[in-house]
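See structure below.
Only a single protein chain was left out; the remaining protein chains are all shown in position.
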Amino acid sequence: MKIVRHRIELVTTAPIEIIDISAQIRDIVAGSGISNGLVTASCLHTTARINVNEREDKLMQDMLTFLKRFAPRDGDYLHNLAPIDGRDNAHAHLIGLFMNSSETIPLADGALVLGEWQSVFFIELDGPRPKRGIELQIMGQS
Amino acid sequence: MKIVRHRIELVTTAPIEIIDISAQIRDIVAGSGISNGLVTASCLHTTARINVNEREDKLMQDMLTFLKRFAPRDGDYLHNLAPIDGRDNAHAHLIGLFMNSSETIPLADGALVLGEWQSVFFIELDGPRPKRGIELQIMGQS
Partner (left out) sequence: MKIVRHRIELVTTAPIEIIDISAQIRDIVAGSGISNGLVTASCLHTTARINVNEREDKLMQDMLTFLKRFAPRDGDYLHNLAPIDGRDNAHAHLIGLFMNSSETIPLADGALVLGEWQSVFFIELDGPRPKRGIELQIMGQS
């Protein structure tokens, strides 16, 4: 069994932003020498998440609208009364109760097992940020 | 280490439908020759999801009602203005922001490690569909 890991780093430029990281994941997997196993993409932040969904521009606008309504930034939150890091980001943590910190994707014969319409998104919920990290771990056999 | 994979195929018959796939998963695991490791059930669609919950008829009706209210099918979504595939399914993608694409379940001494009330559900969010797929991967030791 072999384990390869890689840190994906991203810059985000908006309060809420959806970034497709599928191509980066595929590149790292291709270079890993592992053909069968599990790929885990794990977001290292509590105010950003991972989601597998469809990459379609209008849908991604719908997603931003839906996320903003689900837990409005200007809601009445105790966490925002005296934020440790100076950010009013309770909404991002609350959305994060319901979204995934990580995704685990099967790897078969060198390819991520994803359906035709599935992309892997990093979703920023408290941007912009100069540096966001995702741990990519590939565990399996060559 | 050994890896076995199997594609579960389903037909769905309603716009939103909850299908218990626990028995199919157990059968495939039993035939895999793997007794300890991880079982990953990965839905290959962006408008269907996986959830571990209780199989009880009235509760499953409550779930359908709750899902329909959470993102109503007839909402005002940009994605539905000119759908690629002719389906008004923005609601299914939006629900999918918050639900799981996959579940990873420990396998111990030949048995899925699930509690007494836990079943693994495939949840159709944009049906009916003639063919839905779930990749089942079992990785571990005999």
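As written, the chains take the letters A and B, and residue 1 is the first residue of each chain.
Heads up, the rule we're going with is that a residue touches a chain if its C-beta (ideal position, glycine included) is under 8 Å from a C-beta of that chain, and two chains touch if they have at least 3 such contacts.
Only a predicted model underlies this, so the values are computations on that prediction, with no experimental measurement involved.
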item	value
Selected from B:V29, B:L44 or B:M63 as touching the chain missing from the view	B:M63
Option from B:A14, B:A30, B:L81 or B:V113 whose C-beta touches the chain left out	B:V113
Absent chain, residues of chain B that touch it	1, 36-38, 51-54, 56, 58-59, 61-63, 66-67, 98-100, 103-106, 108, 113-115, 117-118, 123, 140-141
Touch list for chain A against the chain that is not drawn	1, 3, 5, 38, 40, 42-46, 71, 77-79, 81-82, 84, 90, 93-94, 96-98, 100-102, 104, 133, 135, 137, 139
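The working rule: only the chains that are shown with their structure count from here on.
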item	value
Relative orientation of copies chain A and chain B, as a Cα rotation angle in degrees, nearest 5	120
Mean-CA-position distance for chain B and chain A (Å)	20
